[in-house]
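Excluded from the complex is one protein chain; the other protein chains are retained at their positions.
Naming follows writing order (A, B and C), and every chain is counted from residue 1.
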Amino acid sequence: MTNDGDEVSVQPARTMKPLTSKLGWSTPDRIEVYGHDLPRDIIGTIDLAGMAYLGIQGRMPTASEQRVFNAIMVTLVEHGQTPSTITARLTYAGAPEALQAAVAAGLLGLGTVFVGSMEGAARILQQKLADAPRPFDTDRMAEELVADLKAKRQIIPGLGHQKHKPVDPRAVRLLEVAEEEGLYGPHCQLMSAVAVVAQRESKKSLPLNATGAIGAIASDMGIRWEIVRGLGVIARSVGIVVHLLEDMETPLGIEIWNRVDDEVTNSQLQR
Amino acid sequence: MTNDGDEVSVQPARTMKPLTSKLGWSTPDRIEVYGHDLPRDIIGTIDLAGMAYLGIQGRMPTASEQRVFNAIMVTLVEHGQTPSTITARLTYAGAPEALQAAVAAGLLGLGTVFVGSMEGAARILQQKLADAPRPFDTDRMAEELVADLKAKRQIIPGLGHQKHKPVDPRAVRLLEVAEEEGLYGPHCQLMSAVAVVAQRESKKSLPLNATGAIGAIASDMGIRWEIVRGLGVIARSVGIVVHLLEDMETPLGIEIWNRVDDEVTNSQLQR
Amino acid sequence: MTNDGDEVSVQPARTMKPLTSKLGWSTPDRIEVYGHDLPRDIIGTIDLAGMAYLGIQGRMPTASEQRVFNAIMVTLVEHGQTPSTITARLTYAGAPEALQAAVAAGLLGLGTVFVGSMEGAARILQQKLADAPRPFDTDRMAEELVADLKAKRQIIPGLGHQKHKPVDPRAVRLLEVAEEEGLYGPHCQLMSAVAVVAQRESKKSLPLNATGAIGAIASDMGIRWEIVRGLGVIARSVGIVVHLLEDMETPLGIEIWNRVDDEVTNSQLQR
Partner (left out) sequence: MTNDGDEVSVQPARTMKPLTSKLGWSTPDRIEVYGHDLPRDIIGTIDLAGMAYLGIQGRMPTASEQRVFNAIMVTLVEHGQTPSTITARLTYAGAPEALQAAVAAGLLGLGTVFVGSMEGAARILQQKLADAPRPFDTDRMAEELVADLKAKRQIIPGLGHQKHKPVDPRAVRLLEVAEEEGLYGPHCQLMSAVAVVAQRESKKSLPLNATGAIGAIASDMGIRWEIVRGLGVIARSVGIVVHLLEDMETPLGIEIWNRVDDEVTNSQLQR
């Protein structure tokens, strides 16, 4: 100890803020979640995506909302080998006793580059429509949005795909399902109009991709853009768990590691 | 460089193992996931838990399986304030730009203490029934299991609850749903028998809890115990995302931190 | 399978980019790390921060650089109870078998809010000085920087502290050590000048804090701002490990959880 006789005293009292949450509570014989009795009203009644919808939106989905929300979620589950699934497999190889850590590792790369475009699309659409005069002139807004992003030298989130050209069949199907259920609203219209303008301006193949469609549909459902990335995180956690199950039989991690190690080592030895 | 003229040469050639996975692939105009055409057969058709079931089990669920699997999943989503949700909120307070990191942080504590009992219950049930002679004598097996765990001084996973006594209403409802759908099989029978024996032996209140019911039902569905923890990880990712959405309006992290810091600091100053 | 006779063929060949890294390689009898023979030249010779310096800067530190770099690192190790350490303890309570996961959870919140100011300070200083005419007029640059950030309504990273006012004794000591070792350069001068200008402009207590001093000193050492956050991550991993060791004897996680749960539950029950 190096206290040296300094006078030190108790911290000045701070006014405590109450800790509150409306999501759930329980007593010995009762469990309430999202405002509903869990055993009586939720278990056996609601599906998993409906539960997510209930939590995020604060109310049960209609049948249409439930179908569209599920469509969004299943689209995001599995994308083959991705940095995220490879990461999960490599982590599992080192810590098979901690499955949750392998899933978490896989989720950590879902940032601005890969899943961020969903959030980005939702953000620009919501911000543009929030202050727009009614009735919406989505074609004009699309021109403004594209010009604005071009001026800022920013890419347009939700457009373009490395592989799926000239059309991303997931985006087509998602918008179709939204339309079937009467949930194709102004955000979807604006996103589609943006794709048309961007394609014309850039002269490149810039299909509306799955993340653009999802950003638009989620916005028309009233989901705020700040949580849209969370939809991808939830869905990918499903996909990663399935990859880890496959990896128990067909491990990829060690082989990937060995190949990278061999190539890098040889490049060093041959300098 | 400190190579010092040592002779170093290329690594000895290693036989490469092929990298394979059956989960998904795509070409420019086609996307196959879990053996199905994603836009045509999955989007707009399957629900999220059905998608997870398809990935884990390798086939579409029946309507009964889908309902029971959803029942399991929604049970696991939200448990009020837990170490997991508090962790997610504290992490979000420091890195709001990386929502995925806050979710991942929250998942990392889903280890042997909190979610592990689901996995543990599935494991002991599956291992016991794997070699058991038919027809199953679940009462006798339950006696053996309880005696065996007692001899090893291990707790029985899936029994007992800090709060929900003498009955965990979630377990009751889950087993009821499984029964309604004809999916209450030998693992559920064994788990229920284990609860009866354990209660009698221990003279304490040891209700079959939600994790015990889930471990048993998942086992009767043929889900291998090694991936059962993954169900909890998926469901909690939903719950954590909802907590983070609430935290955008009603942040808890900083207040929790300040209280802990004040109390610990004062305890140090008053030594 | 839903292949339906579509013609699908092998992916078009992609030109592979070589995988290279200069950080390390080994053969059966030789291990080279950062250009040095690990057993012969590093083990027993270099200290841990020196190793980090070697890795980051590509050369061994001088004695002065080693002392200053260690000063930076030890400053960042321990800050009492923080969101980061509380997170680590809560995670450890659920998964004590995965210590690495508890450390990782604790690191995940080191984002733009808490540790980001170090990175932010280094960035603005490095960007300002990169194009500045010589000899540097740091007073003038400070005026420009403060005016510029004010115009953008951004806060000045590295200034101000909730608790340590009017002076952050860590910043004072860090700059003193840098000066003692001849490493107080133009970035430190600019940072100090910025603190003076900001204080004058804002009329609030805005001491140069530890993260501002570290951002400036690291910049004068030639460490690029993009990796400055990494210094905090390394140092905090030390601090978190020590918290987890303490938590083995004096666990905090469960008590924190119980208190939060009780208060939130009661707030719900009393609605």
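By definition in this document, a residue touches a chain if its C-beta (ideal position, glycine included) is under 8 Å from a C-beta of that chain, and two chains touch if they have at least 3 such contacts.
Since the structure is predicted, the reported quantities are computational estimates derived from the model, not experimental observations.
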Per the touch definition above, residue among A:Gly109, A:Pro186 or A:Gly212 touching the missing chain: A:Gly109
Candidates C:Ser117, C:Ser192 or C:Thr265 - the one touching the absent chain: C:Thr265
Among C:Ala132, C:Leu149, C:Val172 or C:Val196, the residue in touch with the chain that has been omitted: C:Val172
Hidden-chain contact residue, picked from the options C:Ala98, C:Ala122, C:Ala142 or C:Leu208: C:Ala98
Absent-chain interface as seen on chain C, which is shown: 8-11, 14, 16-17, 19-31, 33-34, 38-40, 42-44, 46-52, 55-56, 66-67, 70-71, 73-75, 77-81, 98-101, 103-105, 107-111, 115, 163-165, 167, 169-170, 172-174, 176-177, 180, 224, 226-227, 229-231, 233-235, 237-239, 241-246, 248, 250, 252, 255-256, 258-259, 262, 265-266, 269-270
Touch list for chain A against the chain that is not drawn: 1-3, 6, 8, 11, 27, 30, 32, 35-37, 40-41, 80-84, 86-87, 90-98, 101-102, 104-105, 108-115, 252-254, 256-257, 260-261, 264-265
Chain B residues that touch the omitted chain in the full complex: 18-22, 25-27, 32, 95, 97-98, 100-101, 104, 108, 260, 263-265, 267-269
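The rule is short, and it goes like this: only the chains that are shown with their structure count from here on.
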Mean-CA-position distance for chain C and chain A (Å): 27
Multi-partner residues of chain A (each touching 2 or more other chains): 19-22, 25-27, 98, 100-101, 104, 108, 265, 269
